[in-house]
Every structure is written in structure tokens, then in C-alpha cells.
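Presenting chain A:
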Amino acid sequence: MNVLAAIEGSVNTIGYGLAAIGPAIGVALIFVAYINSSARQPESAGYNRTWLVLGFALVEALALFGLVLAFAVGG
Partner candidate 1 sequence: MPILSNAEDDAVSAELVAAEGLPWPPSVDDFFLPPVAGPFVTKFSIMIWIAVALLLIFFLTTYRNPKIVPGKGQWMAETLYGFVRDNIAKEQMGTAGIKFAPYLTVLLSFIALTNLFGIVPFLQISPNSHIAFPLVLALISYVLYLGIGMRKHGALGYIKKSLILPGIPWPMHFLLVPIEFLQVFIIRPATLAIRLFANMFAGHLILLVFTVGGFVMLNSESLFIQVASVGAFAMSVLMTFFEALVAVLQAYVFVVLTANYMGDSLATEH
Partner candidate 2 sequence: MTGSPHPPKPDEEPSGIAGAVPGYLIAGIGVWGFLGWLADRWLDLPSNIGIMIGMMVGAAGAIYLIMKRLSA
């Protein structure tokens, strides 16, 4: 049978796309918590900024593991 259409590329990108759903929701939850707490009590905004930055970097790391593995494994 002759090929009518073909898709090139690798499954790695689909895997990375699926893996990025969780960290995206996680980062959004962190910022929601920071905005809510700063709105309720503005004096705590400066203190909470440390935890905002730390939490964001920790969750973002998981999304980036997915990106690196998409390239490193058989890409």
C-alpha cells in the first residue's frame, strides 16, 4: 500500500507536553496562594516573597526535568 501521509518527529515532544501539565498547575497554585495572602494582609508580602521564589523554582524544576529528558533520551 502506498503512503498517503506521514508524520515525522519523535514521541518525546508528546511526552514533554503531557509532563508539563502538572507543574503548570502547581506554579499557578503557588502564585494564587501568594496573591491571596498578600491581598488579605499586605504586610506579609515581603516575608512571603522568599517562599514564593523558592516554591516557584522547586516546582519549575519538575517541568524542566521533562524538557531535558525529551532531548536526552533518544531525541
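Observations on the model:
In the analysis below, contacts are C-beta pairs under 8 Å (C-beta built on N, C-alpha and C of every residue); 3 or more make two chains touch, one makes a residue touch a chain; residues count from 1.
Candidate selection criterion: all candidates are chains of the complex that A comes from, given by their letters.
Please read all numbers here as calculations on a predicted model, not as lab measurements.
Of the numbered chains 1 or 2, all belong to the complex, but just one touches chain A: 1.
Of all residues in chain A, only 5-6, 8, 50, 53-54, 57-58, 60-61, 64-65, 67-68, 71-72, 75 touch candidate 1 in the complex they form.
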